[in-house]
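One protein chain is absent from this view; the other protein chains keep their places.
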Amino acid sequence: MIRDLRGTGGRPQGATFLIAGLLAGLGALALWQGFALPDKGGYAGMGSGGLPKVVGAALMALSGAHVWAGLRGLGQPAPRVSPAPVLWIVAGLLAQLLLLKPLGFTLASGLLFALTAAGLGKPLRLTLPLGLVLAFAIYGVFDQILQLHLPAGWIETLVFGG
Amino acid sequence: MAMDPMILLYALIGVTLGTAVGVLPGIGPALTVALLLPVTYGLDPAGSLIMFAGIYYGGMYGGSTTSILLNTPGESASIVTALEGNKMARAGRGGPALATAAIGSFVAGLIATLALAFLAPHIVKLALIFGPREYFALMVLAFVTVSAAFGDSAIKGLTSLFVGLFLALVGIDQLTGQARLAFGVPEMLDGVEVTTLAVALFAIGEALFVAGQGAMGADKIEAVKGSVWMTRADWARSWKPWLRGTAIGFPIGAMPAGGAEIGTLLSYAAEKRLAKNPEEFGHGAIEGVAGPEAANNASAAGTLVPLLTLGLPTSATAAILLAGFQQFGLQPGPLLFVTSPQLVWGLIASLLIANVMLLVLNLPMIRLWVKLLTIPKPWLYAGILTFATLGTIGMNPSPVELAMLLVFGLMGFAMRLYGYPIAPVVVGLILGPMAESQLRRALSISQGDWTTLVSTPVSAGILFAAALALVVPMILRLRGRGEVLSRLAADED
């Protein structure tokens, strides 16, 4: 089973220990929740704490398996990633998440589109206008034709009257 | 009545509207029908009934198009379709994938609608045999077979599955109303939305992964390779999955606690097990689209069984359908088939016509749809992300929901980097809560007596089948152990 963790390289890698740590963290969280919940199992004899305990224990065991694999040098090699494009997209998603409420759908989603396309190699002066037009069109379709309300900002209020 | 050209026009309008709205992200079948229902009010009863049937089938079908083309399933029933369908689309086989989905939906819709017409009263009796313990047994069977289908690597597969089960814990516990792992955030009380997780892991994780490959990315999307249409081999590989998918999806859809997800998952597992070349699964096997899509549509017709015969709406879509039926003076319930047979037959005729219309409308559209994939990569992925997040915003415009999308997107990215399978996370989230609550319901009714789980022939039989599905491959593996060991030794470097 442990053999499965082996990647193409074979050197022990920090990533395996990092994953093991994350799994242990999730497992601990589930175990804590399982034991912290007041038992209201009633007649079933198994309350809302039952499954968290099982899942927590399993995650702990899987974490252990990862540690063991890491120690035996069966971890996986770090894949090569070019970080810049990934960061562009994450920035786009973050911008949308933070700006959706204050600035409305058009600006937030337009920015997501612009940053994603920019991250994948298109110039911002092209992607930004296109993203804004696209997002604005989507807002128009949802608001006017489907009568579905997407978060509005000043642009939407200005054009469609909120 | 079917020959009246106006009737056909109404069917066409209904199917077109249903598909057009159903394709939009964030608008699942339930909301599609709710939004479009008022359109039918002004028509005569026959016309409104048929337009309504068109909207229903169109809305159900619309979701699978985005699943296949953009890897963004709009509803939980088309998540499985994305697994193989999107792989096919990327390999230039989007045309055959969409075609097998459309024809499979048609075949399944046809058979299931006929089954609804002639067998509904009998099927519903069978469905009522299923109580919590039988459902639990069914979930166990689904867990075992589906995990086997996804588990190429045991430890990574299990890790993914348990991460999914962990996510399933979040939210209000159905049986006691206690909040678990919600940390006082109200948006988390309802748990992790399955479509949010699927879209984040599939679409956003994929976009990040492609971006991360940067210039060295070898991942070329080919819009069309070979025929847009299904080849003879595609037909030969599709027809059996259509029929099997229908046979699996319809009865499970007819069960009050069945739902479409289980049917599609079981169909996927069955197809992988029965396929001549199972190694194609995960790289775009047409069987993995044909079966689950048929199961999805068959279960849509199956949902109508308890709705019409018992008046039980077993899904959100069914609840809106119920409201629609009442509008047409059709009161679903145990007496419906006796008191208003004309209406029932009118509805069934409408469903059949809508089903044909759906095929007529969508087959020519395929040529246009696959053109989407010729869009250059930066624009395509920017569009996919805009659509994927729009789905979440349209459903629930909350920053917490978008934050989940981002976190799970990063998780999907990391899982791709390190080769962890993604589907088991979604499987855990879908099946986990169902299995847990059915088990606890069964135990509560039996007052804590675990033997209740095997106390009826049906539940015992399903659990036995699940045990076989678990044990038989192990025995086979043990028998062939020498061979496997030697192969492993050969792999050693």
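First chain written, first letter: the chains are A and B, and each begins at residue 1.
Just so it is clear, a residue touches a chain if its C-beta (ideal position, glycine included) is under 8 Å from a C-beta of that chain, and two chains touch if they have at least 3 such contacts.
As a convention for this text, contacts and distances are computed from a predicted model.
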Its UniProt record identifies the chain omitted here, from "Outer membrane protein beta-barrel domain-containing protein", "Dihydroorotate dehydrogenase", "Tripartite tricarboxylate transporter substrate binding protein" or "O-acetylhomoserine sulfhydrylase", as "Tripartite tricarboxylate transporter substrate binding protein"
Of the candidates B:Ala257, B:Val344, B:Leu361 or B:Leu463, the residue in contact with the absent chain is B:Ala257
Out of B:Met6, B:Leu274 or B:Ala323, only one touches the absent chain, namely B:Ala323
Logged for chain A, residues touching the omitted partner chain are 40, 42-43, 144-149, 161
On chain B, the omitted chain is touched by residues 17, 30-31, 34-36, 38-39, 41-42, 127-132, 172-177, 179, 186-187, 189-190, 256-257, 306, 310-320, 323, 326-327, 329, 331-335, 395-398, 437, 441, 444-445, 447
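FYI, only the chains that are shown with their structure count from here on.
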Between the Cα centroids of chain A and chain B the separation in whole angstrom comes to 22
Seen from chain B, its contact residues with chain A in the complex are 21, 24, 27, 35, 153-156, 158-159, 162-163, 165-166, 169, 173, 175-176, 178, 180-181, 204, 207-208, 210-216, 377-379, 381-383, 385-386, 389-390, 393-394, 397, 399, 402-403, 405-406, 409-410, 413, 417-419, 432, 436, 439-441, 443-444, 447-448, 488, 493
Chain A contacts chain B in the complex at 1-5, 7, 10, 15, 19, 23, 26, 29-30, 33, 37-38, 40-48, 50-52, 55, 58-59, 62, 65-66, 69, 76, 79-86, 88-90, 92-94, 96-98, 100-101, 105, 109, 112-114, 116-122, 127, 131, 134-135, 138, 142, 146-148, 150-151
